[in-house]
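Note that one protein chain of the assembly has been removed; the remaining protein chains are unaltered in position.
A, B and C are the chain letters, set down in written order, and residue numbers restart from 1 in every chain.
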Amino acid sequence: MNEFDPDIFILDVDGWANSEPVDLAELRGQVVMVEVFQMLCPGCVSRGIPQAQRVQRAFNTDLVKVIGLHSVFEHHEAMTPVALNAFLHEYGITFPVAIDRQRDGQRIPATMARYEFQGTPTTLLIGKDGRIKHRFFGGIEDLQLGAILGQMVAREAPAN
Amino acid sequence: MNEFDPDIFILDVDGWANSEPVDLAELRGQVVMVEVFQMLCPGCVSRGIPQAQRVQRAFNTDLVKVIGLHSVFEHHEAMTPVALNAFLHEYGITFPVAIDRQRDGQRIPATMARYEFQGTPTTLLIGKDGRIKHRFFGGIEDLQLGAILGQMVAREAPAN
Amino acid sequence: MNEFDPDIFILDVDGWANSEPVDLAELRGQVVMVEVFQMLCPGCVSRGIPQAQRVQRAFNTDLVKVIGLHSVFEHHEAMTPVALNAFLHEYGITFPVAIDRQRDGQRIPATMARYEFQGTPTTLLIGKDGRIKHRFFGGIEDLQLGAILGQMVAREAPAN
Partner (left out) sequence: MNEFDPDIFILDVDGWANSEPVDLAELRGQVVMVEVFQMLCPGCVSRGIPQAQRVQRAFNTDLVKVIGLHSVFEHHEAMTPVALNAFLHEYGITFPVAIDRQRDGQRIPATMARYEFQGTPTTLLIGKDGRIKHRFFGGIEDLQLGAILGQMVAREAPAN
């Protein structure tokens, strides 16, 4: 496997909350769900994050690994790392959260810009081979998400 | 394949609503979800049946086939075939519904008795080989149901 | 008070479930909420009836009296008195239910026809003087219903 493969999903971050840095390359062979959110985005708080928490409960972590990605592209002064930590604590969010890298003079952070996310919430499903297989902007029904994840877990060839 | 295999799921019915009789033997190779309900069971109306309708929408019918089973074990005089047809019409239920066979002088109908369902709603997931793989009494979360169905669709060997 | 007053709300019924016949004339001085429903109407089952049950719990019965009115105008053969009784039992409905009078050769029952209800669910709010003050077809938010009932309880002159 070649990590310079342009199709491999890469996080470009300023840091992590809830966890030591997670190395996605070490997660080959697992399905990874990345929940892209902003702590002050109503649709993320009411739907996206609770759904990610349900996925975390429904699947064993060695089958589906849930990771948050805090991609702040508005109200930067309000959604600071210290505010994010308070938010994660209050909402009982325990999965690792990557903090998308802010770039000088740019509103859109690095990972969001690279993959051209349309906004938040966005849900990415990363295959066992490290590539993005599905992305959903604005939400997807639980039943459909479960069906896709179940098929990815069962069907996909393990890495290499 | 031997239809006298005791593990093969068999419906024992008085008739069908919404459909010509469905021959389960012809569904080998497909996953089948059987939603066991009573039209006057509140948990069936508020949760079980809407979930079956969501499964019907989420999966192509050649992957997961949804069938209802009306297993009346109380208020028999109220839940007649004519009442069932009115119910199906009002609730927009379009999947085939088997009417569990009433037995003289017995409260519990035939299929329910044979498989010892605990009550309604009960959800049965039948594998591609025609055998019951999972059963849930009282409900299961959408995400978990989707995950199980997704894995059954992807993983299970086709029949014979 | 003159019971032949054409503005006084009158029930024209075949009978009652859950209760001896209720004489509306004896309820002057109380606010009465009449929930018009059909047992196989999805909007009644999911919204109208649960709301009537919440009103029953929220207000002392000598302030707001809740009454159901089963106005069957379709699927008459399915929504019989015996079926209604099974329905009331299964859904834990304890308020008195009037059975709107069926008329020979007519689809629409008597009370529904007299007051030209548009369909079910319909909610009628009857003042302390026995007259219809408000009617809602298809539902009203809890907060608004509570506000109107609260004002009716507080504001209206008692019957004299």
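Throughout what follows, a residue touches a chain if its C-beta (ideal position, glycine included) is under 8 Å from a C-beta of that chain, and two chains touch if they have at least 3 such contacts.
This structure is a prediction, so every number in the text was calculated from the model and none was measured.
S.K.: Mind giving the shown chains that are in contact with the missing chain?
M.R.: A, C
S.K.: Sort through A:L40, A:L63 or A:A154 and give me the one touching the missing partner chain.
M.R.: Per the contact definition at the top, the residue touching the missing chain is A:L40.
S.K.: Among A:W16, A:F73 or A:F87, which residue is in contact with the omitted chain in the full complex?
M.R.: Checking each option in A:W16, A:F73 or A:F87, the one touching the absent chain turns out to be A:F87.
S.K.: Using the definition of touch stated at the top, determine which of C:D62, C:E77 or C:E141 touches the missing chain.
M.R.: That would be C:E141, which touches the missing chain.
S.K.: Across the whole complex, list the residues on subunit A that are touched by the chain not included here.
M.R.: Touch with the absent chain occurs at residues 40-42, 45-46, 74-75, 77-80, 82-83, 85-87, 89-91.
S.K.: At which residues does subunit C meet the chain that is not included here?
M.R.: Touch with the absent chain occurs at residues 51, 54-55, 58-59, 141-155.
Operating definition for what follows: only the chains that are shown with their structure count from here on.
S.K.: In graph terms, with chains as vertices and touches as edges, which category applies: line, ring, star, complete, or other?
M.R.: line
S.K.: So which chain ends up closest to the centre of the protein, judged by Cα positions averaged per chain?
M.R.: B
S.K.: Roughly how far is subunit B from subunit C, going centre to centre by Cα mean, in whole Å?
M.R.: It comes to 36 Å between the two C-alpha centres.
S.K.: Subunit A to subunit C: how many Å between their CA centres?
M.R.: Inter-chain centre distance comes to 51 Å.
S.K.: At least two other chains touched by the same residue of subunit B: list those residues.
M.R.: If we look for residues of subunit B contacting two or more partner chains, we find none.
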